[in-house]
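Note that one protein chain of the assembly has been removed; the remaining protein chains are unaltered in position.
Presenting chain A:
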Amino acid sequence: MTVEITRPDAPDAFVAVRDLRVHFPTEDGLVRSVDGLSFRLDRGRTLGIVGESGSGKSVTSLAVLGLHNRRTARISGEIWLDGEELVAAPPERVRALRGKKMAMIFQDPLSSMHPYYTVGAQIVEAYRIHNDVSRKVARKHAIEMLGRVGIPQPARRVDDYPHQFSGGMRQRAMIAMALSCDPELLIADEPTTALDVTVQAQILDLIRDLQRDFDTAVIVITHDLGVVAELADDVLVMYAGRAVEYGGADDLFERPEHPYAWGLLGSMPRLDREPAERLLPIRGTPPSLINVPPGCAFHPRCAYCELTGGLSTTEVPPLTETAGGHLVACHLAPEKRREIWENDVRPTLESR
């Protein structure tokens, strides 16, 4: 066993990401998928990362697990996990942490499992990487895990192939695989997007229960604010590779201050309404990450851009604290933002 030495400058949070940048040099130019992202997370807590497609959510999660190809991705900044820095750590060290200390569940469980191996064999393999046990013991553990995640008749289903499982069962099996070595950090990247609504709710319940039992730190990545409302303690709103708003879930849902977050809330499906009338999409499209708009990257789509005296189009707004632990990156004065939210945005959202 390697002794983990905690560096003196290590942050006290269980997970701390500091100024993370993930850039991809491509033929068309440098893709700045993640550009200066920081967040922290403690054991037993859940961070929700939200943002439209292409905002850099998956790239962030892959960076935390060290899954980017080192030849094609340029990564800088710091990723601390339980006192260990991972960006500069040797790849073999990070590999040893994967599965054991941190694990991930993916969006599409069918394509994320190997088609030729049984579900059980895949859990056995995951378990035996980090635990020196016989196949028999590992198989017992696999059956136990399948039972834990709510698969009926686990002793029989353990020998099934992934395609013999239904979508929801597969996601459960995927979770069993990810949790087989009791990771302390679990990243769930769109864990329920591929599932239908009732199964979605079951999977979210499952993640919550498992987190409580294992005291796991969870990062849930999604563009569905409903999932975040269900699970997250803290929320990070990403836009074009940066954080535009970051705070407690209450802050985000009750007192959001960033115009983009308002837009996301407006486009959040409300289950009590007819599909056609429950969406207020944000106008325009997400920016290219090769030519990110100058100043505030959101300005071409922002209805309040004019109110900042041209600052929005020239200077990148820093992420600053607006109230205890609630951070916002917008040039509008905090009072102005609160005023717009209370008098303008919130009434519109509630009346629709």
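Please note the rule applied: a contact is a pair of C-beta atoms (placed from the backbone, for glycine too) under 8 Å apart; a residue touches a chain by one contact, two chains touch by 3 or more; residues count from 1.
Please note the rule applied: contacts and distances are computed from a predicted model.
According to UniProt, the chain absent from the figure is "ABC transporter permease", selected among "ABC transporter permease", "Fumarate reductase/succinate dehydrogenase flavoprotein subunit", "Cytochrome bc1 complex cytochrome c subunit" or "Deacetylase".
Note on the undisplayed chain: of the listed residues A:165, A:246, A:262 or A:341, the one touching it is A:165. Listed residues A:87, A:178, A:220 or A:249: the one in touch with the omitted chain is A:178. For the chain left out of this panel, the touching residue among A:104, A:146 or A:261 is A:104. Only one of A:113, A:151, A:236 or A:289 touches the absent chain when the whole complex is considered: A:113. Residues of chain A that touch the chain left out of view are 65, 67, 95-100, 103-104, 106, 108, 111-116, 125-126, 129-130, 161, 163-168, 174, 177-178, 195-197, 199, 275.
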